[in-house]
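One structure follows; several queries about it will come next.
Of the protein chains in this complex, one is absent; all others appear in place.
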Amino acid sequence: MSKTQKIVWWTLGAVVVVGLVAWGVFRNSGSSNVIKIGSIEPLTGGAAVYGQPVQDTIELAVAQINAAGGINGKQVQMIYEDGKCDGTDGANAAQKLVNVDGVQAIIGGFCSGETIPAVPIAAAGKVVMLSPGASSPALTGISPYFFRDYPSDAFQATVMGNIAYNQKGWRTVAVMEEQTDYGTALTNAFSKSFEGYGGKVIVQAFPSATADLRSFLTTLKAQQPDALFIVTQTPAVSDDLFDQLIQLGWRPPLLIGDIISGDPAIIQKYSSQLEGAIGATFLPNASDTAYEAFINAYQAKYGGVPPYQNYMACVFDAVNLLAAGIKQVGYDGAALATWSRTVSNWPGASGNITIGSDGDRAGGDVPIVIHGAQVVPYVAQ
Amino acid sequence: MAYLIHLAILISIYAILGLSLNLVVGYTGLLSMAQAAFYGVGAYATALLMVNMGWNFFAAALFGMALTAVVAFIIGMVMSKFDGDYYALASLGLGVIIYSIFLNWQGLTNGPLGIPGIPRPNLFGFAFFDNLSFLLLSAFFVLLTYLASRFIVNSSFGRILKAVREDEKAIQVFGYKTLNYKLTIFVIGAMMAAFAGSLYAAYITYIDPSTFSVNGSIFIIAIIILGGLASLRGSLIGAVFLVLLPEFLRFVGFPDEIAAQMRQAVYGLLLILLMLYRPQGLVGEYKL
Partner (left out) sequence: MSILPQLIANSLIAAGTYALLAIGFNLIYGATKFFNLAHGVMAAVGGYTVFFLTTTFAQMNVVVAAAIGVLVAATIGWGLDRVVYRALRKRHASNMVLLVASLGAFTVIQAAIAMIFTSQFQTLSSVASEQVFQVAGASITETQIIIMLSAILVFALLWIFLKTTMFGKQVRAVSDDEEVARIAGVNTEKVLGWIFFIGSAIAGLGGILIGFDTGIQPTMGMELLLKGVIAAIVGGVGSISGAILGALLLGFAENFGIWKISGEWKDAIAFGLLILFLIFRPKGIIKS
């Protein structure tokens, strides 16, 4: 075809493309008698095993709020964005929610990886972010527009370092560290705590795509540590690790990260290996009425108890906590940011929530131990 | 509108990456799968200097380019022994090694934790804080890169590169030290990629190793193959197309889980179809 025709076709194509994308992007502009709240969690990818239940829990909480008349008479509408547990996607998601959808508050991210880059974007847009699950110590005090109702991993590490050194009398702990932001942060925090007491930490680190952990374990085993701390995040890795521990016939005293202790499937499958394993996690009081009510409501709506209950309770609370804030100061990011630091002993399904000046939830993890495939509080002997 | 600006910025960054790799692959015929590694060196150098030492963006980016030049020189020397698909494999291996350094050298790069809080560029007091100004900045650098690339390919230097691509032995007979030419363009391409990394770091304000893995290199290759090898316009078109593709798919309304995989399937299918029916890409001049 002639040159002119080519130019015409290309221009047409470009116009169509831009038009389509713009339309797809703009058709979301809604009315003003709803309160649009944003949310970022991993809806696809490996972390979707968490992200899906997070979305379900938020839906549950929102349905309850809307059934009771909404907030200040307005119905709540959630806009979900997929953070994929990844920095770029988290940033993209925040960009869209803040700049296109014009939300004043975001519940998310769930992973620290998708949250950290999103915070400056939200802060620039004067949007408040409440994370129900990002636990990286790097988020402490990151911005006045960020707060979280899930405790920082720094607590978990301190609790475990203390038990390991002072109560169990261990002096050398080996660590199997999966190289994710969670795994590395937790390992570093634990090393800091345990070495602070005078203990020694030997680490074997590996990327998430590793299936063959035998030589990592063999090398650690040869150094005869007093205990083994397993810090894994990906279910595939956890499964392979325990499988291979059994194969190698190694039964060291175990310390486990809170993602493992929060995974009933792994605990069930490897209950024998995990018997007596010590961890520290955020453990809601199972007999708390609010907690029970949440579990029952989830079961009624979805036909099964929620997985990762300690996280989901915080997700549930995050929605309700934010709703309480909106009721109190109105739906405005800056006002909510200021309000967030005043939260004190707010009763939630996950316990009483107090937010410190650095945005962290005060009071953190309690030591737990696995007994009979159940997570129970750890009692010092 | 703001989201379009965001997409446009991403397109600019990938356009620079596409141009940088096209010089090496399209014009010189070296199938390098390590471009994301240089992208990463630039990003990390810039991020670390800005966050830890308070350097200005432009100074940090320049340093990043210089550092990348050194790294690329060394790698280029190693790679000079290979050609064709061996070159591709060797570059793949080197890319993995550099990625491992990003991931494991925690003391320097923070490993998987990444580097958050990278400030936006600041030029004589003007902070490119809002996205529109950042877009203008990155568009300016796309233009700069495009002009520089055009200058290179139209010069006699560029003609030698194309000759190397077509028949290296022949041109060696004429006395040209092809190694020097290949090394030079490799370093130049790496430096451009490094600058793209600096832009990326300052835009997203956070970097971690996952952006700079082998998959990242494969994405850049897809851009230039789709757009067209040995065509500068092609690199720009390829960048536009591939960055907007996920937006299309999202628009078409696939369920989320399927949409992410669908995007991968479309990439793969595009590569196959292009190789079968249009190896020169959309507007390219060189068939692989």
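So that you can tell them apart, the chains are marked A and B in the order they are listed, and the count of residues begins at 1 in each.
The working rule: a contact is a pair of C-beta atoms (placed from the backbone, for glycine too) under 8 Å apart; a residue touches a chain by one contact, two chains touch by 3 or more.
No experiment lies behind these values; they were computed from the predicted model shown.
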Candidates A:Q179, A:T232 or A:S350 - the one touching the absent chain: A:Q179
Option from A:D56, A:D239 or A:E275 whose C-beta touches the chain left out: A:D239
Residue of B:L48, B:I171 or B:I225 touching the missing chain in the full complex: B:I225
From A:T218, A:T289 or A:Q328, residue that would touch the chain that is not displayed: A:T218
Where the unshown chain meets subunit B, residue by residue: 31, 78, 81-82, 84-86, 88-90, 92-94, 96-97, 100-101, 103-104, 218, 221, 225, 257-258, 261-262, 264-265, 267-276, 279, 287-288
Touching residues (missing chain, whole complex) on subunit A: 44-46, 48-49, 179, 203-207, 209-212, 214-216, 218-219, 221-222, 234-236, 239-240, 243, 246-249, 269-270
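Note that in this section only the chains that are shown with their structure count from here on.
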Averaged-CA centre spacing for the pair subunit B and subunit A, given as whole angstrom: 32
Parts of subunit A lying in touch with subunit B, wherever the complex brings them together: 17-18, 20-22, 24-25, 43-45, 48, 82, 84, 86-88, 91-92, 95-96, 99-100, 113, 116-117, 120-121, 124, 136, 138, 142, 179-181, 183-185, 205, 207
Residues of subunit B that touch subunit A when the two form their complex: 2-4, 6-7, 103-104, 106, 111-114, 116-117, 129, 131, 204-208, 210-211, 244, 247-248, 250-251, 256-257, 259-260
